[in-house]
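Missing here: one protein chain of the complex. Every other protein chain is in place.
Showing chain A:
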Amino acid sequence: MNSAANSRMIEIVHVNRTFQRADGQMVKAVDNVSVVIKEGEFVCLVGPSGCGKTTLLQMVAGLLEPSDGGIAVAGREISGPGRERGMVFQKDSVFPWMRVIDNVEYGLKCRGVPAAQRREIARTYLERVGLGHVEKAWPRELSGGMLKRVAIATVFANGSRVLLLDEPFGALDYVTRHQLQSVLLDLWDEGGAAARRTVLFVTHDVDEALSLADRILVFHSGHLVDDLAVTAERPRSTDSLLLPDMVAIKHKLLAHLGLEKRAKPLAIVQDGAAS
């Protein structure tokens, strides 16, 4: 892979997705979205529910096909799911019939990694997410937050270069959510800035987006309506959210979500502002 292809990790080109509702009416869930995401970027997708952010994420994952347009990852057009794109789902996706460690090993096993090697990798990531002590437990014995840790360990163990997270912490309590955000950031940053994975993170929590993202994409009714860079230094703290730049971005986000009055009328971003 050359560096030019690498820097353009995810290319989404004029992607559309229409659904047929039960009453026969066609609904455009994603409407002509184009955006380029660089390698190592942590991108949050924000928008009111039903804005198409999850649909877009599922298309990048390969679980849904675009009605029109194309998506390329690391320079290759995708068709179907692939292990270079790991997905963490909103609902519990940990397989209840496998012990915790077997869950973390699952992707490696699918690729035929030798048993001893995959166990070592799985143990490493279970330790990293703080679950070294429950590797032999059944998932039913774990709390919701612990299950999310297992899901995160699983995608990291699988060595995906792109991580797709669909409101992963939406159903968790405040404390657990913040713990898991730092677990995620630590893993993302484990090899230093040069080795960072590319992350697409869907959330409806404005503060979550501000404390995690390098860049925030805002969606509304299937359109990409804003593309905001978050330049605050890492690691970020509660105080970071009070920096003038951050407060300005927060106001913009709240306006897009309809919680604050807009300063100017809504404009649709074409072809990705950052490309």
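As a working rule, a contact is a pair of C-beta atoms (placed from the backbone, for glycine too) under 8 Å apart; a residue touches a chain by one contact, two chains touch by 3 or more; residues count from 1.
Quick note on the criterion: contacts and distances are computed from a predicted model.
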item	value
UniProt protein name of the chain not shown, from "Sulfonate transport system permease protein", "NADH-quinone oxidoreductase subunit J", "HEAT repeat-containing protein" or "Lactate utilization protein"	"Sulfonate transport system permease protein"
Of A:Met87, A:Leu131 or A:Met146, the one touching the omitted chain in the full complex	A:Met87
Touching residue (missing chain; options A:His14, A:Arg76 or A:Arg111)	A:Arg111
Full-complex contact with the absent chain, from A:Thr55, A:Asn158 or A:Gln181	A:Asn158
Absent-chain interface as seen on chain A, which is shown	61-63, 80-83, 85-87, 89, 91-93, 95-99, 106-107, 110-111, 138-140, 154-155, 158
